[in-house]
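Here the complex is missing a single protein chain, while all its other protein chains stay put.
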Amino acid sequence: MSLLDITDLKTYYRAEGGWVRATDGVSLSIDRGETVGLVGESGSGKTTLAKSIIRLFPDNAEIHGGSIDYDGTEITELTDKELRRRIRWQEISMIPQNAMNGFDPVYTVGQQIVQVIRHHEDDTSKAAARERARDLFDELGIEPDRIDDYPHQFSGGMAQRAMIALALALGPSLVLADEPTTALDVVIQDRILETIKEKQAEINSAMIMITHDMSVVSETCDRIAVVYGGRVIEIADAETIITNPRHPYTLGLRNAFPDISDDDQELISIPGTPPDLVDPDEGCRFAPRCPFAEEECWDVTPEPQEYEPGHLVECHRADEIDHLQAAAGKKSTWQDQEIGTRDAAPDGGVVDDGAVDDGAVDDGVVDALPDAAADPANGGDDDE
Amino acid sequence: MGLREFVVRRLVQLVFTFWAFFTLLFVLFRLVPGDPTSMFLLDGMTPEQREQRIAELGLDQPLHIQYVSYIEQLLTGDFGQSFIYREPVIDIIVVRFMNTIVLMGTALFFAYLIGVTFGALMGWWRGSRFERGGIIVTLIARSSPEFWVGIVLLSVFVFWLGWFPSSGMRATGGELGGGFLQRYGSIDFLRHLFLPALTGAIVYLATPTLLMRSTMLDVLKADFVEIKKAEGLPEMTVLYKHAARNSVLPLVTVMAIATGAAMGGSVVIETVFNWPGMGREMVRAVNTNDYPIAMAAFFLMGSVVILMNFVADLAYVYLDPRVEYE
Partner (left out) sequence: MSTDTDTTPQGAVTGLEKRIEQLRDGVGVFKGDRLGQIGIALILVFVFVGVFARPITIEFLNVTIPGLAPHDPNARAVGGRLEPPSLAHPLGTTQLGRDVFSQLIAGTRVTLLVGSLAAFMAVFIGTNVGLISAYYGGWVDDVLMRITDIVYAVPFLPFAIVLVAIVGSSIVNIIGAIVLILWRSTARVIRSQVLSHKQRPYVESAEAIGASDIRIMYKHILPNVLPLAFLYAAFAVGYAVIAEASLSFLGFGDPNMLSWGEMIFTVYTADAIRQAWWWVFPPGIAITLFVMSVFFIGRTLEKVINPELRHQE
């Protein structure tokens, strides 16, 4: 029995001229103690998705459909009051991106931890709450006396730890971590992630790790869900996503992140911009930017296919992936396409076995080596 | 630098500003076009009386000596004698001053209370009819001169409805002496206080309301507001304990300037309601050439403003733990 079961969730924002479909039919379930990563570009809808769980969105947003089942309770049917009393922070808490800004600057950190404890637990005295705050700080590697400091007095890393203390104060079963390390420098990032993992394991809470940084998810997550255009276009266990993804977008994401062990790696970015989510048309949302898009991709919205147990992909060409994978590793595949048009981009790799010349590598060599007749460069007039 | 240094620095500036203000007054009242002595002399005096008067007031001395004795007098609280009342100015002014402080203090208190409360609500319910209406009402209040608001209130609540007395601070024949509580605590007094204080409150609530609203709109965008909501705290707690508390800071400085406006406004409000305060006294003094009272009143008003500016500076630093003392 999973802890959280999201089914076909739709969160829309009211905008001039229609609805912005920030989350458009997402299904996801999370087990106790599990860490699931939500990966995607900014504007992909990953943050809206997570915040929708506790109904934390601006006034012009609403849950347009779907259900969120938390431990047997249908959250979408709870009144605001019940949501506040029973779910928020007590069961599901949050770690924001910039910890310093997550605290109210005019109260001490301790006051704020005590406040949230005493709000949810009527019978805890102020002294007892303070003790707990001190203990939390201690466990997280902060001087307990510092609970009487103001937020601005903490350094970035320390503030993040304080924030984690606040988030874990009520022993929640699910923590939403919104880019918890993006605002920190790399050295501290690591330690913070470790700390988060440690504490999470201790209280056996599940976590949703929202990030656009693949390296972060690879370290911390059990499963990874890739979000694009308000939908989860691929989800599988971390290992699979990193090493053997099936969706072109995921392939593209992988390329965009530096891998220290690979000296020859070219960083390839995915050209184009995230889709406009206002009343989108039918068809795969990624089609305009996808180098492998075919007619079907533009006309029919792909449904999630379970390619392997636990591995779902929303792509019409998921089974051709072995061919596509190699092409996806080349810069030209991405750069040469005409974004947004229906022309099949240089398909690279479907007909040949991925050895299409992009010119850059072999320039100049052809002339110098006359016995390069067998050089695939000559196969250049095969491209379509 | 530390808190102590900061306070000392500000105190020094305070003294300087006071000095500059006193000197300005001196210049204003002595160096006027035409015959400066004409202000101090009543018509119908014989030449000998004039000379005697001039000698009495020290007006025949060279200016710098006049200046020195002027400063001396100020520091000892000797403002001379009223031409009309024939009593020491200080006695008359002190009582009037208290009356004005009570009136305008009450007006400002309510103006800011309303301003903070409603400004915060307007920011919270942005885009609602409540907010829209609030902005319009506030702007109309700001557009009306103090005397006009007073006259309207008089017409409605006194002339038409007869709910409140029309003038003065207490019913005629009431106790004039007595302790503080007796003077300012009676029902009769409160009935007299209500309308003039309401007038002031209406006129002065525009600034804090609009400022509070606009600061709230900025604060509400902050991350911590979202976190507080995520923590499951009740709406009103997030609104007032967190968002409003963070928005209140700019109002502190604004309140100092408001005191300045209030000192000036007292002149009008007290005239409309015949309130025995410094403002009314000043108008009367100017109209009857009672120069010592006029000067003393002006001096006191300015001093209040300078002092309030100083207090606001300190309060701001105290309220915001992030501010560095510079």
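Order as written gives the chain letters A and B; numbering starts at 1 within each chain.
Note that in this section a contact is a pair of C-beta atoms (placed from the backbone, for glycine too) under 8 Å apart; a residue touches a chain by one contact, two chains touch by 3 or more.
Model, not experiment: these values are computed from the prediction.
**Q** Wait, the hidden chain, what does it touch out of the ones we have here?
**A** Within the full complex, the chain not displayed touches B.
**Q** Out of B:11, B:139 or B:190, which residue would touch the omitted chain in the full complex?
**A** Going through B:11, B:139 or B:190 one by one, B:139 is the residue touching the chain not shown.
**Q** Determine and list the subunit B residues touching the chain excluded from the picture.
**A** Its contact residues with the unshown chain are 17, 20-21, 24, 28-29, 32-33, 39, 126-127, 131-132, 135-136, 139-140, 142-148, 151-152, 154-155, 159, 214, 217, 257, 260-261, 263-265, 267-268, 271, 279, 282-283, 286-287, 294, 297-298, 301-302, 305-306, 309.
Here is the rule we use: only the chains that are shown with their structure count from here on.
**Q** With touch defined as at the start, can you tell me which subunit B residues reach subunit A in the complex?
**A** 127, 222-224, 226-234, 242, 245-246, 319-322
**Q** Quick one: which bits of subunit A touch subunit B in the complex? Just the residue numbers, please.
**A** For this pair, the touching residues of subunit A are 54, 56, 59, 83-85, 87-90, 93-94, 96-98, 101-106, 115-116, 119-120, 150, 152.
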